[in-house]
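First the structure, which I've put down as C-alpha cells, then a few questions once you've had a look.
Every protein chain but one is kept in place in this view of the complex.
First chain written, first letter: the chains are A, B and C, and each begins at residue 1.
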Amino acid sequence: MTAIAIRDELARWPASLKIGATFFLLIVVTGLFAPWLTPYDPYTQDLAGFLQPPSWRHPFGTDHVGRDVLTRVLHGIRIDLQIGFITTYVPMTYGLLLGALSGYLGGWFDTLMMRLLDVAVAFPFLVLIIVIIAILGPGVHTIYIAVFLLAWTMYARLARAEMLVERGKDYVLAARTLGYPTSRVVFRHAMPNVINSSIVFSMADFVLNILLVSSLSFLGLGVPPPLPEWGAMVAEGRDFIFDAWWISTLPGLAIVVTGASLSLIGDGLAHRLGQRQRSFL
Amino acid sequence: MSRQPYFRALGAALLAAAATLAVGDVAAAADVKRGGTLVLARPEEPLTFNPFVPADNGSIYAIEQVCDSLTEADATGLGLRPGLAESWEISADTLTYVFKLRDAQFSNGQPVTVDDVVFSLRTAGGPTAAYAFGFEPILAVEAADDSHVTITLKRPYTPLLSVLSLFAAAIVEKASFEADTDGFGQKPVCSGPFRVEEYARGSSVVMVRNDNYWDIGVDGQPLPYLDRIEMLYVPESNSRVLGLRSGDYDVIASVPFNQARQLEGDSEVTLEAQPIFRLDYVYLNHGKAPLDKKEIRLALNYAADREAILKTVYFGFGEIPNSYMPKVNYHSDTVEQIPYDIEKAKELVAAAGYDGTPIDLMLSTGDAPGKQIATILQQAWQAAGLNVNIVEFESGTAWDMTTKGEYQAYVSYITSDINDTDELAVIQADVNSGTNAFFTWYNNPEVIDLLAKARQSADSNERAGLYAKVQDIAYHDGYSVPLNFVPSVNAYHNYVSGWRTVANGWWWLKDVSVDK
Amino acid sequence: MAIIEYILGRILQMVPVLIGVSLVAFLSIHLVPGDPVQIMMHGRATEEVLATVRGELGLDRPLPIQYLRFVGGAMVGDLGKSIIQKAPVDEIIGERLGPSLFLLVYSAVLAVVIALPLAVVAALKAEGPIDHGIRIVGIIGFAMPPFWVGLLLMVLFGLVLRWFPISGYGRTFIEHLWHLFLPSLTIAAFLAPILVQSLRSAMLDVMTADYIEVARAKGLSRRRIVLKHVLRNAAIPVITVLAVNIGWLLGGAVVVEYVFAFPGLGSLLVRAVGHRDYPVIQGLSLVFAVIVMVINLLADLSYMAIDRRVLRR
Partner (left out) sequence: MALLEVRGLCTEFRTPDAVIPANAGVSFNLDAGRTLGIVGESGSGKSVLCRALLGLIQSPPGFVTAGEIVFDGRDLRHLDETTLRRVRGTAIAMIFQNPMSGLNPVWPVGDQISEGLRVHRGLSPSAARARGIAMMRQVGIPSPEVRYDEYPHQWSGGMLQRAMIAMAMACEPKLLLADEPTTALDVTIQDQILALLVELQERTGMAMILVSHDMAVIAETSDHVAVMYAGRMVEVAPTAAAFRTPRHPYTLGLLQSIPRAAGDGRLTPIPGQPPNLARLGDGCPFADRCAVASPECRTRPVALREIDPGHWTACHFPERLAGLQA
C-alpha cells in the first residue's frame, strides 16, 4: 500500500477503531520495551520489602514476595498477549475452515461436524483441563491444548451460519457453474465474506481467553509461578485483597484496559468491514 | 480445601505432662450461658458421617461432635479421659482389656449396649476400614456381660487406649447402621454431644443438642451448652473473614495468616493461634537425582531463608523447626537449627559436583501459601546454583505421584493425631515401615537401628535420648526441608466462650457457649 | 404436530452426543493418574484394604466393562453411587441442580433487567457520550475478575450496608431471591455487558430495516417502535449469546460458587475431580451435556416463537 492508500484507509476508520488500535499499539509497544521501562526484574524477590503500598519507588506497590507489581504487569503484557493471541487465532483458523466446509458441503460431513461440535460444547471444560494437566503437566501449553480442543466451536458455528447464506448467493453459483474446484470456491470466493463476523468476535474472545486463564488460576489450574501472567497475579493476590489490594487489582486493571481497547477495535472493525454491526463486546 | 497428604499417625503412650500446654481455663464458674446457636464457617466440608469411611478433616472434625468412643481426648487433646467406657482394667500381661460401659444412650434414645460396641470396633478393624491397621493387633472384641466388653490382643500394644479415642473407633448404633449404611453416612446415630439434624451436602450441617448425652457441664447440668450448631462450608477465606466481621458467622476456622494479623486488632474478635502437631515441610525424594546427594539436600536447607518465610508467608505465626517431624512428646529443643547461609549452600552445591539436573518443586493446586513458599524457595535455590522449576499439580495427581515416588520435591505438610513421637518417627524415618519413610526413600541404617532400640526400651529417659538422636541425624541428613511448626489459627466473636482447639487440630464444641 | 416432531427429533439427536460425551468423560478421567480409594483414605490404609475397597466398588474390572456398566445403569436412570459420599449420584447432583439453575436463571434475569434499558439507550444514542459511557462501564464489569466483583459486593452490601446476606441459599423462594442476590449480581455484572453489546448492535441492525422506516412513516412513537418493532427482532442474536453463556456458566460459575459458599454444580465438579469420584464426574458430564443441549433447544424454540419464518427452515 502506498502512503496515500494508507492515509485513505485510516480516514475511513471509525473513531472507535482509531482509539482502540492506538491503545492496543501502546500496550504492545509497552510490552516490547518492558525490560527497559522499569529498573526492576519481574522475578527478583525482596522479602524484606513485601506488601509495600504504591509509592514513587513502586508505583503499583510490591507483592507478597516483594516483587515490583508494575514490572510484573508490564512483563505480563508479553505473556498475556501471547496467550490471548494463540488461544484465539489458532482455534479460529481451523474453526473457520471446518465451519465453512461444513456449511458449504452439508450432508454427512455437516452432520458429523455438528455432532462433534455438540460434544465439544457440552463437555465440561474443567474436566478436560484437569485431565490434560494431569497427562501433560501444568503450564501454558496445557491451557493451549485444552482451549484448542474446545474454542473452535464458536468460530465453526459462525462460519457455518454465514456460509449457509453465502452458498446461495449468485457469485458462488457463478463460480460453481464455471467449474472451479470446491476448495477454490470455498476458500477464494466465499471465505472472505464468511470471516468478518469471526474477526469481530475474536476481539471479544481474546479478552475472554485471558479471563479464562484468570479463572483457571483461581482454581490453581493456570500458569505455574513465578510467571508474571495477569490472571495468575490476580488470583495469587486475592488472599491479600483486604490488606494489599494492589497486588490483585492492578493486574486486573491491565486486563480491563486491554479488554477495552480490543472491544473498541472489534466495534470499529464491525463498522469498517461493513458487516451488519455484529459486535460481541 | 485440605492439603494433601494429610497423614495422621497413630500414637501410643500418653504424656503425663500434657497439661503444661495450657489452653485457657475451662469455664470455671457455674454461670455458663446455655442455649443458642453457634454459626461456624470452615473451609472444609464433611463428606460423610460414617466413621469407618474416612476421611478428611471436613468429615473428621464434624464426626467428633456427633460420635463418641470408649475413651476420648481431653480438653487439650494431649491427654485421654474416659468416654463411653466408664473405666477399664488391663491384665498383667497387657494382652486383655476389659471396659465397663457407661449408662449412656444414643441420640435416638436407644441405650448403648455391648453389642453396639462389639459391632463398631469389629467394623473399625474390618477389611474395608481405612484405619484398620490401627486395630490390627486386636485379636478379638467380645462382650463379657451386659456392661463389659473384652478386647484381647495378639501382642502387647500400648497405643490401644489412644486408638480407641479416635473418631474411627466411634461407637455407632448397630441397628441403624446395619439397616441403612449409606443413610448412616448422612444421618448418623451416635452418642456424642450433638446429633445431625440436617445435612445439606456441599453447604452446611445443622447439628442440634443431643438431649441424651451423658457428660455433665460445669453447672451440673448435662452437656452440651449449645442448642444448635450451624457448621457452614465456606471455602473462600476472604468470605469467611467478611462473614465474621459482618456477624454472619460466630466462629471461623483456618484464618489466613495475613488476615489473622488484621483480626488481632479487632476488639470484638478473639484470635486463637493454637500450636498443633503439624509441620510444614518440603518432601524430598532421596531416590531421585540430584536429591540422592546429601550435600544437595543440605544446600536446599541452608539456602532456605526460614525467617523470611515465617515473616512473609506465615506473618510470624509458628516457629522455625529444628526437626524433620512435628513437635510431639519426645521432641528435643537441643538439636541445632540449620541456619540460613547462602554461601555455605553454594559451597555444598559445588562440593556435590552438581551437573545441572533440574529439580521440579511440586505443589498442589489451590495451596496459596504453598505457592508463595515455592516461589520463594525457587529463587533461593537458584541463588545457590541449582536449577529449579515449579510444577503445580491437582492434589489428587500430586498425591498419586508422591506415593509412587514420581516426584522430586513437594511442598506439603504432616500432622499427627496423637501425642507420641514413636509412630511418626518410625513412619517418617524408617524406610521399612510401609510408606518408604513417608515417600522420601530415606534410608539410614543407623537411624533404623536407633528407632528399633527406642521401641524396645521401657525407660522414657532413654527413649527421649534415642529419639533426640534420631531427630538430630535425620534433620542434618537433609531428610526434608522443614519450614515451620504451624499453629491452627481460628477466630471467634468475644461472646463465644469455651472454644478450644485440641492439639490434634480439631475442636470440642460441647464446651462452647454463646452469650450474645 | 410439526413442532412436537421437531422437538422429538432434537431429543433423538441428543443420544449420539450423550454417548460421545460420556465416552470422552469416562476415558479421560480414567486416564488421569490418581486413585479414588487412595485419595479417600489419605494414604493411611494398607494395600490390602485398598484392594478390598476397590474390589467392592468394581474399580478392579477392565475399563470397557466399567464403562458398559455405567452406560447400562445410565440407560435405566441409575447413575451409580458416589465413591466418597456413598449417596446416589442422581441425588447428589439433584440437590445442587436446583440451586445452580436457580442461580443461573436469576443471574440471567438480572442481567437482562440491567442490560435491556442500557442497550436501548445505547442504541438510541449510538456513538454519543451516553453510549460510550455505557460501553466503558460494561467493559469494566466484563473484564473484572468475578471473585473481585463478588468480594466488592460482599463488602458493600454485606458488611457496610448490611442489605443482603453474603452466603447461604435460604429455604423459600423469596429467601432464595434474597440470599442469591449478590452472587447473581456478580454473574450479571459479567453477563450484562455482553448482552448490552449484542442487543445494542442487533438493535442498530434492525433499526436500518425498511419496516422500521415504515413504522416511523406510520407516525408511531419512538417508544412504540423500539418496544414493538425493534426489540422483538433484535432478540434473536441476544438469545443466542445468552444461551451460549448460560451453558458455559453452568460449570464456569465455580469461582462465584466458592466466593459465596454456594453449593453449585461447578464446585461439585471440581471436588469430584479432585477426589476422582468417577460416578459423580460421569454423571455430571451427562447432566451438563443434557442441560447445554436443552438450553440450545429452548433457544431454538424461542426463535420460532419470535419469528415464524424460522419454522419453515
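One rule holds in what follows: a residue touches a chain if its C-beta (ideal position, glycine included) is under 8 Å from a C-beta of that chain, and two chains touch if they have at least 3 such contacts.
Keep in mind it's a predicted model, so treat the numbers as computed, not measured.
Checked against the full complex, the one of C:D60, C:E175 or C:E213 touching the unshown chain is C:E213.
Only one residue from C:H176, C:H229 or C:R271 touches the chain missing from this view: C:H229.
For chain C, the residues in touch with the chain missing from this view are 209-211, 213-221, 224, 228-229, 232-233, 306-309, 312.
By our rule, only the chains that are shown with their structure count from here on.
Greatest centre-to-centre distance from chain A is found for B, with centres as Cα means.
Rounded to a whole number, the gap between the C-alpha centres of chain B and chain C is 38 angstrom.
Centre to centre, using the average C-alpha position, chain A and chain C are separated by 22 Å. Counting only residues that touch two or more partner chains, chain A has 130, 134, 219, 238, 241. Among the residues of chain C, those in touch with two or more other chains are 32-34, 147, 151, 258, 273. Chain C makes touch with chain B in their complex at residues 32-35, 38-46, 48-49, 52-53, 56, 81, 84-87, 92, 95-96, 147, 151, 154-155, 158-159, 162, 165-169, 258-263, 267-268, 273-276.
By the touch criterion stated above, chain A contacts chain B in their complex at residues 43-45, 47-48, 50, 64-66, 130, 133-134, 137-138, 219-221, 224-226, 236, 238-244. Chain contact summary for the complex, chain C toward chain A: residues 13, 16-17, 20-21, 24-25, 28-29, 31-34, 127, 135-136, 138-140, 142-148, 151, 193-194, 197-198, 200-202, 204-205, 237, 241, 244, 247-248, 251-252, 254-255, 258, 266, 269-270, 273, 281, 284-285, 288-289, 292-293.
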